[in-house]
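Every protein chain except one is present and positioned as in the full complex.
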C-alpha cells in the first residue's frame, strides 16, 4: 500500500522535501513507517524520540495500523504562542 | 484627646453619619474606640467581627494606640472588582 | 522599575483606548488583561446596576502597597488598573487590569494576585440596584 508522508517545520530541511509517497506492506504500523523513513532520511534518526506522529489530523501512537492512502505527518515538538 | 471617625459604605446608614469626632482618654487603643462607637451606635454591634479598622490609610489591629488627631475609618468587608 | 497606572473614575472604561496606549519594551513577551463586568444577578436577585463607592485616598494607598508587592515578587514591567465607581449598569465594565511581564506565567500570577488582594484590602464597596427599584418603560 502507499501512504503520503508530510514533513513539517525543519523536518523539511532534514529530508529535503515537504511530502513523499512511501510504499509499505499492508498491515504496517505507524512505527514501522517511521523506521523506514529514518532509514531513507538518516537525519531524522537524531530526532527519533521527540518526533511527533499524526495520521490525518490526529496524533497516533506508533502501534497505529496504517491504511492505503493515509496521510502521515512527522514533525518536531510544537512551539506555538 | 480627640480623633475623627469616618464611616464608609453602609456603616454610614447604620450610624446616620459619615464622620464624627470622638473624645477618648489619652492612650486609648483602636479596640477601645471601636467599643465606644458600638455603645454610641448600637447597629454597629452586629457587624463587630467583620468590621475593618484603619488609622489614616493603613489597616491596624485593635491593639493599636491612638494619638490626638488620628483619622480612624470603620467599614464592612471590601468588595471591589 | 515597574511602571504603574491607577485610575479610579466614574467614567466609562474605554478598553480599546487603553489597549492602544499599551507600551511594552522589547524584552516583554506577555500581556494579561482582565475585564470585570457587572452581571445581571447579585445573590440570586436580578439587578439593573451596581453602585460602587471607594474610600479613594486609602484605596490608592492600598493599591500602591500591592504594586510594591508585585514588583518584589515578579519581573513585571507594567501594571495598569482602572476601577470605575458610581452607578455601573449591568454588562458594563467595573474593573480593568493589565500586567506586562517577560513570560506568561508571571503575568498571569501577578494579575490574579492583584485582583485577589484588591478584593481583600482595597476599600471599595458595591451596592445592588435591584430591578424593582426603577419604573419599567
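Note that the chains take the letters A, B and C in the order they are written out, and that residue 1 is the start of every chain.
Rule of thumb we're sticking to: a residue touches a chain if its C-beta (ideal position, glycine included) is under 8 Å from a C-beta of that chain, and two chains touch if they have at least 3 such contacts.
All figures in this text were calculated on a predicted structure; none of them were measured in a lab.
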item: Chains shown that the absent chain touches, full complex; value: A, C
item: Contact residue for the chain not shown (choose from C:6, C:32 or C:128); value: C:32
item: Residue numbers in chain C that touch the chain omitted from display; value: 15-17, 19-20, 24, 26-41, 90-91, 102, 104, 107-108, 111-112, 115
item: Residues from chain A at the interface with the omitted partner, ascending; value: 6, 8-10, 52, 54, 57-59, 73, 75-76, 78-81
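Here is the rule we use: only the chains that are shown with their structure count from here on.
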item: Most remote chain, CA-based centroid, reference being chain C; value: A
item: Where chain A and chain B are represented by their mean Cα positions, the distance between them in whole Å; value: 72
item: Length of the line joining the C-alpha centres of chain A and chain C, rounded to whole Å; value: 49
item: Distance between the centres, which are taken as Cα means, of chain C and chain B, whole angstrom; value: 27
item: Per-residue overlap in chain C, given as positions that touch at least 2 other chains; value: none
